[in-house]
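What follows is a set of notes on a single structure, which appears directly below.
This part shows chain A:
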Amino acid sequence: MSYILSLTTFLPILGVLLLLLIPRESKSLLRSLALGVTIITFLVSLPIMTGFETNADFQFVENVPWIAAGPFVMRYYLGVDGISLWLVMLTTFIMPIAVLSTWTAVEEKVKEYMICLLLLETGMLGAFLALDLFLFYIFWEVMLIPMYFIIGIWGGKNKIYAAVKFFVYTMAGSVLMLVALIYLYFRGLEAGFTSFSLMQFYSLNLDPQTQTWLFLAFALVFCIKVPMFPLHTWLPDAHTEAPTAGSVILAAILLKMGTYGFVRFAVPIFPDAAYRFTPLIATLAVIGIIYAALVAMVQEDVKKLVAYSSVAHLGFVMLGIFAFNQQGITGGMLQMLNHGISTGALFLIVGFIYERRHTRLITDFGGLSKQMPVFAVIFMIVTLSSIGLPGTNGFVGEFLVLLGAFESELRWYTVIATSGVILSAVYMLWMFQRVMFGELDNPKNQTLKDLNPREIAIMLPLVIMIFFMGVYPNPVIEKMDPAVKKLVSQVKRSNPTAEAPSAMQGLPEGHPVVVAPAASSGNSVIPAGATNTDEAR
Partner candidate 1 sequence: MDMITFPTIDMTPILPEIYLSLLAMALLLINVFMPGRQKGYLGYISFVGVVAIAVMTASGWGIEVSSFSGSVIQDKFAIFFKIIFLLSAGLSILLSDQYMEREGCNHGELYPLILFTVVGMMLMACGTDLMTIFLGLEVMSVSLYILAGFNRANIKSNESGLKYFLLGAFSTGFLLYGMALTYGATGTTRIFGISGQLSQMAAPAANIMLLAGMLLMITGFAFKIAAAPFHMWTPDVYEGAPTPMTAFMSAGPKAAGFAAAIRILVISFPALQPDWSQLFWILAVLTMTIGNITALRQDNIKRMLAYSSIAHAGYALVGFAAGNETGVAGVLFYMLSYAFMNIGAFAIVILIAKKGETNGTVQDFAGFAFKRPLLAAVMSLFLFSLAGMPPTAGFIGKFYLFSGAVQQGYVWLAIIGVINSAVSVYYYLRVMVFMYMKNPSEEFEWATVTAPVALALIISAAGSIILGVVPSYVMQFAQQAAKLI
Partner candidate 2 sequence: MENLNGYLIVSAILFSIGTIGVLTRKNAIVIFMCVELMLNAVNLTFVALSRHLGNLDGQVFVFFVMTVAAAEAAVGLALMIAFYNNRETIDVTDMNSLKW
């Protein structure tokens, strides 16, 4: 049994212990140490990716007893599969960038800041890796604490409101999940299972009634985290108040917790319920896409705009996941990563100009590209990837999501969602134009400095990833493919009709369905959709 997962997860904690020894005055040392730790964590995490064999099972598993008292048995159970793999990589990849971005942004209380960041990393990694639901819940809650402090201590003028709102809102959701968890455990107990292990819950066939309630409990907290449409209002506050690194992490990783929660827990454990609630979720997702886009369009604060744009993006992710087919879920997963990269980058960019001008109001800017050409180029690239222009990462995910959703029963939702593609162009380009184009009239802007090497160093990896995942996403897709297939089959098993009717749906009346020979498309895998259409006939 290899300990690489634990190592990756708890390296940041070691870093924290180191930081504690360093006097708070030596800021640069603190910074570089934190950076070092995160980079090392990233390097340590690389073998997880390289050593990952392309199959559906969990790998690098660590499974040791932890708590055993009364009716409960909790285990320290970590493992990574195609779904969590990339999120883990994303986390370790983003963290050094986030740390680097605080170099000059955070001047006071550097020590505490770095400690919070590192604690946060551990929390997030743990949550992605935990295969024991109790353990997952622990990490899930632990994440809140450092983020709460990051927003509350180093945030903007309205920071306390935002921090408390963030904490209480999320907490309110997750406590219900706790009850559901306990209930689920006792149901498992009846079925003869004696641990919180995910596998056992997968194989637990619950009656629809129970599934419904439990799913609702899980879905609520995950929807809050995503955030889904009516539950999203904590996000703009949190984002606008949080310091740059906070926003970056929040957008890039924390929000993924919600969607990841669906993919890993809510959907496969309660397939029937998930299937039954698809219309609701899809509706909310689509509303989110359009609604957030419209709201983002009229924002005056760049950061708020980006915040709302993430609501829209995650709407796409949710739509993809609840398509319950290969393309949809793959697209959803990709979109998670893309959103992590693009929106993370956007927040960094906002951070750059905020550091220079101490304002985020669009109206305070204009014509910056004259003054900051390099910045302009990078900003443009990121904007385009967030719009989902082909060739950038944003496109692949968005396209697969929409394709998958269109193939599933969510056809009409997809039609509406696709119009979000237009809106995203509208609000992003409009913002870009107002910030970067036009006359450089504001005297304050005429003295702006272009990006310095550190800032370019921050953005470069992101830009590279933007293009790499846009042009050659296949390696990523291949590694997650088996896991996704498994997930699809998990849903299908309990809902054999999951996709079949969709294939027939919307055909012109009286049009005879020709039974065609096997798929003539060039790929080897047996398409899930196709097999199902066969079943249906």
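Observations on the structure shown:
Quick note on the criterion: contacts are C-beta pairs under 8 Å (C-beta built on N, C-alpha and C of every residue); 3 or more make two chains touch, one makes a residue touch a chain; residues count from 1.
The candidates came about this way: all candidates are chains of the complex that A comes from, given by their letters.
Not measured: the values here are computed from a predicted model.
Candidates 1 or 2 all belong to this complex, yet only 1 touches chain A.
The part of chain A that touches candidate 1 in the complex is made up of residues 66-72, 109, 112, 137-138, 141-142, 144-145, 148-149, 152-153, 159-160, 163-164, 167-168, 171-172, 175-176, 178-179, 182-183, 185-186.
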